[in-house]
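What you see is the complex with one protein chain gone and the rest in place.
After this line comes chain A, so read on.
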Amino acid sequence: MSFKTAVLLLPLLFTSLIIGLSIINLSACNIYIRVGTGFLQRFQSTLVVAEHNNDKLTPITLNAITAASKLGGEVSCLVAGTDCAKVVEQISKVQGVKKVLVAQHDSYKGSLPEELTPLILATQKQFSFTHICAGASAFGKNLLPRVAAKLDVAPVSDIIEIKSPDTFVRTIYAGNALSTVKCNESVKVFTVRGTSFEAASTEGGNATSENVAPSSPTGISEWLEQSLTKSDRPELTSAKVVVSGGRGLKSGENFKLLYDLADKLNAAVGASRAAVDAGFVPNDMQVGQTGKIVAPELYIAVGISGAIQHLAGMKDSKTIVAINKDPEAPIFQVADYGLVADLFKAVPEMTEALSK
């Protein structure tokens, strides 16, 4: 570019800079955001990708909304699905949400990331969010890295704290170290650990809703079916009390002891990897580094030794109880109350004590 054109372009750039700043939501303002870093803070805008089953909003979305609110800017939620009306109604009332973007189309059946990613990219193009986030559930973990790669940015997984709009804390090495990361990307893409942020209130909000054009189907993947574990007990990741069993239970039948105890406590039932691998219980009950992360008020570990990988999923519980016959089991090092006893005797006793 010659000097002359540069001079000619300068006022032009300046005018558009002002326009860019006053109507920051217009597309192609990324460059201005980078130019005016001082203004960055004021013009934060976050997109939370809502997780739902076309009927109900998944609770972790509420935790993600709280995290998004901490960034200080405007929070929008994207609801994509085959039938969005109910979820849009719920999310419009959630405190902190300003705008609900709705994309309803049959291609969003099963929330396939191949279909949702183009939609999020189109939405991003239109609204130029500074942050895009979702809960760090199987849904969020599957989707957000795909979105990030398409935006050519490095995402940040499973954050437990927001220090500033570009600085996050997350755990590494199975929760044995905390890493503080500064993200210098133009768009921050991250997933939120549900248990580290309170759920946003489902009342008192008054968001507007707006339809966004569904993306054209890519057709490279197809959702066939799902088999969900049915249970009347509270959902594991949000339960106030969790009773978990490990290898010490010896069989799937013996897990009934834990179900009985859980019923008395209105608790969810979890498991260690050993119990899942041995086929005692289905995999979606696994608590740990590679299973679910829980942080209930009370966690009762029964017949679980307390391997690093299991502790990663439960050591932020408020109170931890361990029932194990091995006094050397590492679980006792993190337990607030430890009972060295045979679980086959202790658990029924406890169930009975709670019936009184």
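Basically, a contact is a pair of C-beta atoms (placed from the backbone, for glycine too) under 8 Å apart; a residue touches a chain by one contact, two chains touch by 3 or more; residues count from 1.
Everything below uses one rule, namely that contacts and distances are computed from a predicted model.
Participant: With one chain of the assembly withheld, which option in "Sodium/hydrogen exchanger", "Electron transfer flavoprotein subunit beta", "Trafficking protein particle complex subunit" or "Translin associated factor x" matches that chain's UniProt protein name?
Facilitator: "Electron transfer flavoprotein subunit beta"
Participant: Identify the residue among A:T82, A:S179 or A:S251 that touches the chain left out of the display.
Facilitator: Reading the full complex, the residue touching the unseen chain is A:S179.
Participant: Where the complex has a chain not shown, which of A:K70, A:R146 or A:R247 is the residue touching it?
Facilitator: In the full complex, the listed residue that touches the missing chain is A:R146.
Participant: So one chain is hidden, and I want to know which residue out of A:A122, A:A199 or A:L265 touches that hidden chain in the complete assembly.
Facilitator: The one listed residue touching the chain not shown is A:L265.
Participant: Which parts of chain A are in contact with the chain that was left out?
Facilitator: 110, 112-114, 117, 137-139, 141-150, 152-158, 167, 170-185, 220-229, 237, 241, 265, 273, 276-277, 282-284, 289-290, 292, 297-298, 308-309, 315, 318-321, 332-341, 346, 349-350, 353-354
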